[in-house]
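Up next is chain A:
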Amino acid sequence: MSFQGSALLAILVLLGVFTAAPGLIWLERRLLGLWQDRYGPNRVGPFGIFQVIADMVKILTKEDWIPPFADRPVFVIAPGVIIFTVLMSFAVVPVAPGIGVVDLNVGLLFFLAMSSLGAYSVVLGGWSSNNKYSLLGGLRAASQMISYEVFMGLSLMGVVVMTGSFSMWDIVMAQQGMWNIVPQFFGFVVFLVAGVAEMHRLPFDIPEAESEIVAGFHSEYSGLKFGMFFVGEYLGMVVVAAITTTLFLGGWHGPWLPPIVWFGLKTFALVCFFILLRAGLPRPRFDQLMSYGWKVMLPLALANLLVTGAIVVL
Partner candidate 1 sequence: MVTAFYIASAVAIAATIMVITRTQAVHALLYLIVSLLSVAVIFFCLGAPFVAVLEIIIYAGAIMVLFVFVMMLLNLGPESAQQERQWLNPRMYIGPAVLSLVLLIELVYMINQGLATVYSPTVVAPREVGISLFTTYVLGVELAGMLLLAGLVGAFHLGRRRERREHGTDTTTQAADTESSPNVTVGEDS
Partner candidate 2 sequence: MDIEYQALWPVIIVAITSIVVLLQAAITRRHAVALGLTIVGLIAAFIAVIGVGPLLPQSVGVLLVMDGFAQFFMGLIIAAAIVTAVLGYAYLRRRNEQREEFYIVLLLATLGSMVLTAASHFVTFFLGLEILSVSLYVMIAYLTEELAALEAGVKYLILAAASSAFLLFGMALIYAEFGTMQFGPLADALAAAEDLSTPIVLVATALMLVGIGFKLAIVPFHVWTPDVYTGAPAPVTAFVASVSKSAVFALLLRYFFVTDGYQFDTVMIALAVIAIASMLIGNILALIQENVKRILAYSSIAHLGYMLVAFIAGGDRALEAVAYYLIVYSLAVLGSFGIISLISPEGRERMSLEDFRGLFWQRPRLAIIFTILLLSLAGIPVTAGFVGKFYLVLAGVAAAHWVLVVVLAIASLIGIYYYFRIMAVMYARRDTPAASTPTVSLSGATLLGLLAAATIYLGVYPDQLLLLIRRLVLTL
(Lines give C-alpha, C1' and ligand atoms only; values in the text may rest on other atoms or scores of the structure.)
Protein backbone atom coordinates (compact mmCIF):
# COMPACT_ATOMS: atom_id res chain seq x y z
CA MET A 1 0.00 0.00 0.00
CA SER A 2 1.56 3.27 -1.05
CA PHE A 3 1.62 6.21 1.30
CA GLN A 4 -0.65 8.34 -0.86
CA GLY A 5 -3.11 5.48 -1.07
CA SER A 6 -3.27 5.02 2.65
CA ALA A 7 -3.55 8.76 3.26
CA LEU A 8 -6.48 8.88 0.88
CA LEU A 9 -8.06 5.94 2.63
CA ALA A 10 -7.49 7.59 5.97
CA ILE A 11 -9.35 10.67 4.79
CA LEU A 12 -12.17 8.56 3.39
CA VAL A 13 -12.50 6.61 6.61
CA LEU A 14 -12.48 9.84 8.62
CA LEU A 15 -15.19 11.33 6.45
CA GLY A 16 -17.26 8.19 6.69
CA VAL A 17 -16.92 8.11 10.43
CA PHE A 18 -17.78 11.76 10.85
CA THR A 19 -20.90 11.55 8.75
CA ALA A 20 -21.90 8.41 10.57
CA ALA A 21 -21.90 10.10 13.96
CA PRO A 22 -24.77 12.57 13.40
CA GLY A 23 -26.72 9.86 11.66
CA LEU A 24 -26.28 7.66 14.69
CA ILE A 25 -27.54 10.30 17.04
CA TRP A 26 -30.72 10.54 15.02
CA LEU A 27 -30.95 6.78 14.73
CA GLU A 28 -30.55 6.30 18.44
CA ARG A 29 -33.26 8.75 19.29
CA ARG A 30 -35.68 7.28 16.77
CA LEU A 31 -34.97 3.72 17.83
CA LEU A 32 -35.31 4.60 21.51
CA GLY A 33 -38.60 6.20 20.66
CA LEU A 34 -39.71 3.08 18.85
CA TRP A 35 -38.72 0.74 21.68
CA GLN A 36 -40.06 2.95 24.39
CA ASP A 37 -43.33 3.46 22.59
CA ARG A 38 -42.99 7.18 21.86
CA TYR A 39 -42.11 9.26 18.82
CA GLY A 40 -38.61 10.58 19.27
CA PRO A 41 -37.57 13.55 17.11
CA ASN A 42 -40.20 14.07 14.38
CA ARG A 43 -40.54 17.80 13.76
CA VAL A 44 -37.52 18.98 11.81
CA GLY A 45 -37.70 17.48 8.37
CA PRO A 46 -39.20 14.10 7.43
CA PHE A 47 -38.94 11.71 10.44
CA GLY A 48 -37.07 14.45 12.25
CA ILE A 49 -34.01 13.68 10.20
CA PHE A 50 -32.74 17.25 10.32
CA GLN A 51 -33.09 17.40 14.07
CA VAL A 52 -29.39 16.54 14.39
CA ILE A 53 -28.40 19.41 12.16
CA ALA A 54 -30.49 21.75 14.21
CA ASP A 55 -28.82 20.44 17.36
CA MET A 56 -25.41 20.87 15.80
CA VAL A 57 -26.14 24.46 14.95
CA LYS A 58 -27.31 25.02 18.49
CA ILE A 59 -24.23 23.48 20.04
CA LEU A 60 -21.83 25.33 17.77
CA THR A 61 -23.40 28.70 18.35
CA LYS A 62 -23.61 28.34 22.12
CA GLU A 63 -21.14 30.14 24.30
CA ASP A 64 -18.14 27.95 24.85
CA TRP A 65 -17.70 28.68 28.50
CA ILE A 66 -14.72 27.72 30.62
CA PRO A 67 -15.51 28.01 34.31
CA PRO A 68 -13.11 30.40 36.10
CA PHE A 69 -12.33 27.79 38.75
CA ALA A 70 -11.38 25.16 36.18
CA ASP A 71 -7.84 24.19 35.28
CA ARG A 72 -7.83 25.78 31.83
CA PRO A 73 -5.27 23.81 29.81
CA VAL A 74 -6.41 20.44 31.05
CA PHE A 75 -10.05 21.44 30.67
CA VAL A 76 -9.45 22.23 27.00
CA ILE A 77 -7.33 19.15 26.27
CA ALA A 78 -9.68 16.60 27.80
CA PRO A 79 -12.42 16.53 25.12
CA GLY A 80 -9.80 16.46 22.37
CA VAL A 81 -8.28 13.30 23.78
CA ILE A 82 -11.38 11.20 23.25
CA ILE A 83 -11.83 12.28 19.62
CA PHE A 84 -8.14 11.64 18.97
CA THR A 85 -8.04 8.16 20.46
CA VAL A 86 -11.27 7.04 18.84
CA LEU A 87 -10.23 8.23 15.41
CA MET A 88 -6.83 6.60 15.82
CA SER A 89 -8.56 3.34 16.63
CA PHE A 90 -10.23 3.37 13.22
CA ALA A 91 -6.81 3.25 11.63
CA VAL A 92 -6.38 -0.45 12.32
CA VAL A 93 -9.90 -1.55 11.33
CA PRO A 94 -9.93 -3.54 8.10
CA VAL A 95 -13.11 -2.50 6.33
CA ALA A 96 -12.83 -4.65 3.24
CA PRO A 97 -10.00 -6.27 1.29
CA GLY A 98 -7.63 -3.42 0.51
CA ILE A 99 -9.71 -0.82 2.31
CA GLY A 100 -8.21 0.17 5.60
CA VAL A 101 -5.66 2.66 6.76
CA VAL A 102 -2.82 0.54 7.99
CA ASP A 103 -1.99 -3.08 8.71
CA LEU A 104 0.02 -3.11 11.91
CA ASN A 105 1.43 -6.36 13.19
CA VAL A 106 0.30 -5.18 16.60
CA GLY A 107 -3.05 -3.85 15.38
CA LEU A 108 -5.13 -5.40 18.10
CA LEU A 109 -2.82 -4.09 20.80
CA PHE A 110 -2.91 -0.69 19.14
CA PHE A 111 -6.67 -0.64 19.58
CA LEU A 112 -6.28 -1.59 23.25
CA ALA A 113 -3.65 1.11 23.67
CA MET A 114 -5.94 3.74 22.23
CA SER A 115 -8.88 2.65 24.33
CA SER A 116 -6.72 2.80 27.44
CA LEU A 117 -5.65 6.33 26.55
CA GLY A 118 -9.30 7.20 26.04
CA ALA A 119 -9.79 6.93 29.80
CA TYR A 120 -7.81 10.14 30.24
CA SER A 121 -10.38 12.26 28.50
CA VAL A 122 -13.04 11.43 31.07
CA VAL A 123 -10.69 11.39 34.03
CA LEU A 124 -9.01 14.67 33.20
CA GLY A 125 -12.30 16.28 32.25
CA GLY A 126 -13.64 15.34 35.66
CA TRP A 127 -10.57 16.53 37.49
CA SER A 128 -10.10 19.83 35.70
CA SER A 129 -13.69 20.94 36.17
CA ASN A 130 -12.93 21.42 39.87
CA ASN A 131 -16.41 20.46 40.85
CA LYS A 132 -17.18 17.70 43.27
CA TYR A 133 -19.64 15.90 41.03
CA SER A 134 -17.23 16.02 38.14
CA LEU A 135 -14.45 14.75 40.38
CA LEU A 136 -16.63 11.85 41.51
CA GLY A 137 -17.42 11.11 37.89
CA GLY A 138 -13.73 11.16 37.05
CA LEU A 139 -12.89 8.84 39.94
CA ARG A 140 -15.60 6.44 38.88
CA ALA A 141 -14.41 6.57 35.30
CA ALA A 142 -10.82 5.86 36.28
CA SER A 143 -11.64 2.77 38.28
CA GLN A 144 -14.28 1.55 35.84
CA MET A 145 -12.17 1.93 32.73
CA ILE A 146 -8.99 0.52 34.25
CA SER A 147 -10.86 -2.50 35.54
CA TYR A 148 -12.75 -3.24 32.36
CA GLU A 149 -9.64 -2.76 30.25
CA VAL A 150 -8.19 -5.82 31.95
CA PHE A 151 -11.05 -8.09 30.88
CA MET A 152 -11.23 -6.47 27.49
CA GLY A 153 -7.61 -7.33 26.79
CA LEU A 154 -7.95 -10.82 28.23
CA SER A 155 -11.12 -11.59 26.28
CA LEU A 156 -9.35 -10.80 23.03
CA MET A 157 -6.38 -13.01 23.76
CA GLY A 158 -8.43 -16.09 22.95
CA VAL A 159 -8.82 -14.79 19.40
CA VAL A 160 -5.11 -14.01 19.26
CA VAL A 161 -4.22 -17.51 20.42
CA MET A 162 -6.41 -19.02 17.73
CA THR A 163 -5.09 -16.82 14.97
CA GLY A 164 -1.51 -16.59 16.12
CA SER A 165 -1.31 -12.92 15.20
CA PHE A 166 -2.12 -9.48 16.54
CA SER A 167 -2.83 -8.19 13.06
CA MET A 168 -6.50 -7.39 12.45
CA TRP A 169 -6.15 -8.38 8.82
CA ASP A 170 -4.80 -11.81 9.72
CA ILE A 171 -7.63 -12.26 12.17
CA VAL A 172 -10.23 -11.51 9.51
CA MET A 173 -8.51 -13.83 7.04
CA ALA A 174 -8.53 -16.62 9.62
CA GLN A 175 -12.33 -16.37 9.90
CA GLN A 176 -12.91 -17.45 6.32
CA GLY A 177 -14.42 -20.76 7.35
CA MET A 178 -15.97 -20.03 10.69
CA TRP A 179 -16.59 -16.81 12.54
CA ASN A 180 -14.80 -16.47 15.83
CA ILE A 181 -18.05 -15.97 17.67
CA VAL A 182 -18.60 -19.73 17.60
CA PRO A 183 -15.39 -20.97 19.21
CA GLN A 184 -14.87 -17.77 21.17
CA PHE A 185 -18.40 -17.19 22.38
CA PHE A 186 -17.42 -16.29 25.93
CA GLY A 187 -14.68 -14.03 24.69
CA PHE A 188 -17.30 -12.31 22.55
CA VAL A 189 -19.65 -11.81 25.49
CA VAL A 190 -16.92 -10.45 27.75
CA PHE A 191 -15.63 -8.15 25.05
CA LEU A 192 -19.07 -6.78 24.33
CA VAL A 193 -19.73 -6.03 28.00
CA ALA A 194 -16.27 -4.57 28.51
CA GLY A 195 -16.69 -2.54 25.32
CA VAL A 196 -19.89 -0.97 26.61
CA ALA A 197 -18.13 -0.17 29.88
CA GLU A 198 -15.07 1.24 28.12
CA MET A 199 -17.11 3.72 26.11
CA HIS A 200 -19.27 4.30 29.22
CA ARG A 201 -22.49 3.90 27.34
CA LEU A 202 -25.69 3.15 29.13
CA PRO A 203 -26.24 1.01 31.14
CA PHE A 204 -22.64 1.48 32.25
CA ASP A 205 -22.59 5.27 32.10
CA ILE A 206 -21.68 5.42 35.77
CA PRO A 207 -19.20 8.29 35.28
CA GLU A 208 -21.97 10.62 34.15
CA ALA A 209 -25.04 9.08 35.83
CA GLU A 210 -27.29 12.13 35.60
CA SER A 211 -29.56 10.98 38.38
CA GLU A 212 -26.75 10.60 40.93
CA ILE A 213 -23.93 13.00 40.18
CA VAL A 214 -25.60 15.57 37.91
CA ALA A 215 -23.74 14.85 34.69
CA GLY A 216 -20.52 13.62 36.18
CA PHE A 217 -17.38 14.48 34.35
CA HIS A 218 -18.98 16.80 31.80
CA SER A 219 -21.17 18.83 34.14
CA GLU A 220 -19.14 21.96 33.46
CA TYR A 221 -18.79 21.50 29.73
CA SER A 222 -20.81 23.36 27.17
CA GLY A 223 -20.77 24.27 23.53
CA LEU A 224 -18.29 22.63 21.22
CA LYS A 225 -16.34 20.91 23.97
CA PHE A 226 -19.46 19.22 25.19
CA GLY A 227 -20.20 18.34 21.59
CA MET A 228 -16.82 16.64 21.32
CA PHE A 229 -17.55 14.45 24.32
CA PHE A 230 -20.92 13.70 22.84
CA VAL A 231 -19.67 12.82 19.39
CA GLY A 232 -16.74 10.96 20.90
CA GLU A 233 -19.12 8.68 22.70
CA TYR A 234 -20.98 7.85 19.51
CA LEU A 235 -17.77 7.30 17.61
CA GLY A 236 -16.63 5.05 20.42
CA MET A 237 -19.74 3.00 19.93
CA VAL A 238 -18.96 2.65 16.24
CA VAL A 239 -15.38 1.65 16.99
CA VAL A 240 -16.39 -1.05 19.40
CA ALA A 241 -18.99 -2.31 16.94
CA ALA A 242 -16.47 -2.32 14.11
CA ILE A 243 -13.82 -4.08 16.18
CA THR A 244 -16.32 -6.66 17.39
CA THR A 245 -17.32 -7.27 13.79
CA THR A 246 -13.71 -7.69 12.79
CA LEU A 247 -12.69 -9.94 15.63
CA PHE A 248 -15.74 -12.07 16.21
CA LEU A 249 -18.22 -11.68 13.36
CA GLY A 250 -15.94 -12.48 10.47
CA GLY A 251 -15.23 -8.92 9.37
CA TRP A 252 -16.11 -8.47 5.72
CA HIS A 253 -16.80 -12.15 5.09
CA GLY A 254 -20.25 -13.10 3.91
CA PRO A 255 -22.02 -14.53 0.88
CA TRP A 256 -23.42 -12.68 -2.17
CA LEU A 257 -23.05 -9.08 -1.08
CA PRO A 258 -19.79 -7.15 -1.58
CA PRO A 259 -17.44 -7.25 1.46
CA ILE A 260 -17.81 -3.62 2.37
CA VAL A 261 -21.56 -3.97 2.61
CA TRP A 262 -21.24 -6.97 4.86
CA PHE A 263 -18.91 -5.09 7.11
CA GLY A 264 -21.30 -2.14 7.24
CA LEU A 265 -24.31 -4.32 7.93
CA LYS A 266 -22.70 -6.19 10.77
CA THR A 267 -21.42 -3.00 12.37
CA PHE A 268 -24.82 -1.39 11.98
CA ALA A 269 -26.54 -4.35 13.61
CA LEU A 270 -24.21 -4.15 16.57
CA VAL A 271 -24.80 -0.43 16.92
CA CYS A 272 -28.52 -1.08 17.00
CA PHE A 273 -27.89 -3.72 19.64
CA PHE A 274 -26.07 -1.17 21.80
CA ILE A 275 -29.01 1.19 21.46
CA LEU A 276 -31.36 -1.62 22.44
CA LEU A 277 -29.22 -2.21 25.53
CA ARG A 278 -29.73 1.39 26.49
CA ALA A 279 -33.44 1.12 26.00
CA GLY A 280 -33.77 -2.13 27.88
CA LEU A 281 -31.48 -2.12 30.90
CA PRO A 282 -31.37 -0.04 34.07
CA ARG A 283 -28.12 1.42 35.33
CA PRO A 284 -26.37 -0.68 38.01
CA ARG A 285 -24.85 0.78 41.16
CA PHE A 286 -21.14 1.56 41.05
CA ASP A 287 -20.09 -1.19 43.45
CA GLN A 288 -22.27 -3.66 41.55
CA LEU A 289 -20.47 -2.71 38.38
CA MET A 290 -17.07 -3.27 39.95
CA SER A 291 -17.85 -6.55 41.63
CA TYR A 292 -19.55 -7.78 38.47
CA GLY A 293 -16.37 -7.03 36.59
CA TRP A 294 -13.90 -8.58 38.98
CA LYS A 295 -15.98 -11.50 40.15
CA VAL A 296 -17.75 -12.55 36.95
CA MET A 297 -16.02 -11.09 33.91
CA LEU A 298 -12.44 -11.70 34.99
CA PRO A 299 -12.83 -15.40 35.85
CA LEU A 300 -14.85 -15.90 32.68
CA ALA A 301 -12.21 -14.27 30.52
CA LEU A 302 -9.42 -16.22 32.22
CA ALA A 303 -11.25 -19.52 31.90
CA ASN A 304 -11.94 -18.78 28.24
CA LEU A 305 -8.28 -18.06 27.61
CA LEU A 306 -7.21 -21.16 29.50
CA VAL A 307 -9.54 -23.47 27.60
CA THR A 308 -8.65 -21.91 24.27
CA GLY A 309 -4.97 -22.27 25.01
CA ALA A 310 -5.39 -25.88 26.03
CA ILE A 311 -7.34 -26.72 22.89
CA VAL A 312 -4.85 -24.99 20.62
CA VAL A 313 -1.92 -26.76 22.24
CA LEU A 314 -3.54 -30.18 22.08
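How were these candidates chosen? In short, all candidates are chains of the complex that A comes from, given by their letters.
Here is the rule we go by: contacts are C-beta pairs under 8 Å (C-beta built on N, C-alpha and C of every residue); 3 or more make two chains touch, one makes a residue touch a chain; residues count from 1.
Keep in mind the model is a prediction, meaning the values are calculated, not measured.
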item: Neighbour of chain A by the touch rule, complex-wide, chosen among 1 or 2; value: 1
item: Candidate 1 partner contacts - residues on chain A that touch it in the complex; value: 71, 73-74, 77, 104-106, 109-110, 112-113, 116-117, 119-120, 123-124, 126-128, 135, 138-139, 142-143, 145-147, 149-150, 153-154, 164-166, 290
